[in-house]
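Below you'll find the structure, written out as structure tokens, and then a few comments.
For this depiction, one protein chain was excluded, whereas all remaining protein chains were kept in their positions.
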Amino acid sequence: MTLSWLFDPAHWSGVDGIPVRLLQHLRYTLVAALAATLVAVPLGLFVGHTGRGGLVVVGGSNAMRALPTLGLVTFLFLVLGSGEVSALVALTVLAVPPVLAGTYAGIQDTDRGVVDAARGMGMTGWQRLWRVEVPNALPLLLGGVRNAVLQIVATTAVAAYVGLGGLGRFLLDGLRAFDYPKMVAGAVLVAALAMVLDLLLALLQRLVVPKGLRLAAGRRGRVPARAVERGGTDVAAAAATREGTSG
Amino acid sequence: MKRAWAVLALIATMVLAGCGGDPTKGGGGGGGGPLAIGSADFAESELLMELYAGALRSTGAQVQTRPRIGSREVLVRALQDGSLAVVPEYSGNLLNYLDKDASATKADEVYAQLRQKLPSGLEVLEKAAAEDKDVLVVTKETAQQRGLSSLEDLGPKCGDLVLGAAGEWRGRWEGRIRQLYGCAFKEIRTTDPAGPVTVEALRSGQVQVANLFTTASAIGVNGFVELADPKQMYPAQNVVPLVRSGAVDDRGRQALNRVSAALTTDKLAAMVRRIEVDKTSVVEVASGFLKENGF
Partner (left out) sequence: MLDDLSRYLGSESNRELVLTQLVQHVPLALLPLVVGVVLAIPLGWLAQRHPLVRTALLGSANVVYTVPSLAFFVVIPGIIGTQILDPVNVVAALSIYTAALLVRPVVDALDAVPAHVVAAATAMGYRPLRRFLAVELPLAVPVLVAGVRVASVSNISLASVGALLGVGGLGALFTSGFQTSYLPPILVGIVLTLVLALVMDLVLVGLRWLLTPWARAGGTR
């Protein structure tokens, strides 16, 4: 039933067709992810490098996780008016915490011995940041971006409620007309988009592990893939594990 | 060891407690549980739901409200599968939903046809004089620039105009408006059921024509122009309670009929204005009306 909906050529054209809705969804996702990265990465680098405000960042991003997406989207719509701008702001706001947490954790996770060695070699603060800490932080940072992208794809579907385009339209319009195949097709498309984007970012994440780190890990018997995975979808679970074992 | 069993016992108790006491589970009535009254997802429907709920409570019935469930498509199903007992409806749109080719447009004809077309297991009680029709509106500027005052004027110009309406509008009216007025919009943009998204889209110019309801206070507040519908594309829309057969007893039916008898378009519009503009709570507005009418 759903399959025949998905493959009906009538659903592949026009302003309410699958390609248009898919591209809209993708565009909102990319814009919000980019905006969130531009805000969160510098902030995370600053906090991670200087160690100032770490508590605020961690506590703040945990509290933000509890923000209900539907509440934020409707609130911003009423405050800012026009659907698209307010929805993009809401998507960005919700994507900042994971990127911030990933960046901060990545910098914090850098082996202190390595940073000290860099200092001993006479590197300045900037040099240490760019040549040592950032490359070491990249896998976790990208893990944060992965989480953010998942969050945005999901929230964009919800934001269809305030008149946003994207794949969420199929879900909500299908629901209103009780068109179950349409609803499920929308759900399948949103889930597929989320998985494909997550997979692409996972690949990218594997590529950016610095060579030095990989070699060192090989020598010390530490598997870099594990570090990568920790930054991935289950950053939350990993954080939970870490927090749990220390408490 | 003791501790492990304590953990398991705790978990088991929580599961059991949770299963027993789920307050969100709706009872459709009939089975001795409370009567569930639902509403569509807009303020007026919620108001009517509260009016019905209050009237039924006055007969001593146990009543539970399920506001903002969704569109007619969802509500009718919820009545049929027993999740709901009563929902407020509009005669014309309900008829159109049951029979896409229904031709009646006048209030009494619509009501008579509606009673014939209802599937077994569902029935409508007496209709109110109050009406809330769908209406296409444009901004004052658009009306002046393009010389629009009715759908007849609109027809030939539809090709340049974008309509903003709820998701289900396309399926219900796209064919009908083309047939009656020769109107094929440049684009039909999905907004929401005559709510803030639609109003905002029209005000900001994202759409040039919007589908609202005649009682919507946004029309007066923004000075939107309602386009006349001489060929009566949108049929009469009297407020009417749609009930699952056997769910409401005779006293309940009489109470609902008394609500309908007291409800006029002006009163309905005034109540909607109090909710949408003065932000009075739906329950308060409803109980005011019920008190005035001796419930």
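Chains: A and B, in written order; residue numbering restarts at 1 for each.
Basically, a contact is a pair of C-beta atoms (placed from the backbone, for glycine too) under 8 Å apart; a residue touches a chain by one contact, two chains touch by 3 or more.
Computed from a predicted structure; not experimentally measured.
Trainee: With touch as defined up top, name the shown chains that contact the chain not shown.
Mentor: In the entire complex, chains touched by the missing one are A, B.
Trainee: Specify the residue from the set A:Q24, A:T37 or A:T69 that touches the hidden chain.
Mentor: Among A:Q24, A:T37 or A:T69, only A:T69 touches the chain that is not shown.
Trainee: Using the touch definition from the top, which of A:A118, A:L164, A:V184 or A:V209 touches the missing chain?
Mentor: Residue touching the chain left out of view: A:V184.
Trainee: Considering the entire assembly, which residues of chain A contact the chain that has been omitted?
Mentor: 62-63, 65-72, 74-75, 77-79, 150, 153-154, 157-158, 161-162, 168, 171-172, 174-175, 178, 180, 183-184, 186-188, 190-191, 194-195, 198, 232-234, 236-237, 239-241, 243-245, 247
Trainee: Which parts of chain B face the unshown chain closely enough to count as touching?
Mentor: Against the left-out chain, chain B lists 1, 3-5, 7-8, 11, 14-15, 18, 21-26, 41-43, 46, 66-70, 74, 77-78, 81, 83, 192, 195-196, 275-276, 279-284, 287.
Here, only the chains that are shown with their structure count from here on.
Trainee: Indicate the whole-number Å distance between the mean C-alpha point of chain A and the mean C-alpha point of chain B.
Mentor: 39
Trainee: Once bound in the complex, which stretches of chain B touch chain A?
Mentor: 70-71, 73-74, 77, 166-168, 170-171, 187, 189-193, 196-197, 200-201, 204, 206
Trainee: Write out the stretch or stretches of chain A touching chain B in their complex.
Mentor: Spelled out, the residues of chain A in touch with chain B are 15-16, 77-78, 81-83, 161-163, 169, 172-173, 175-178.
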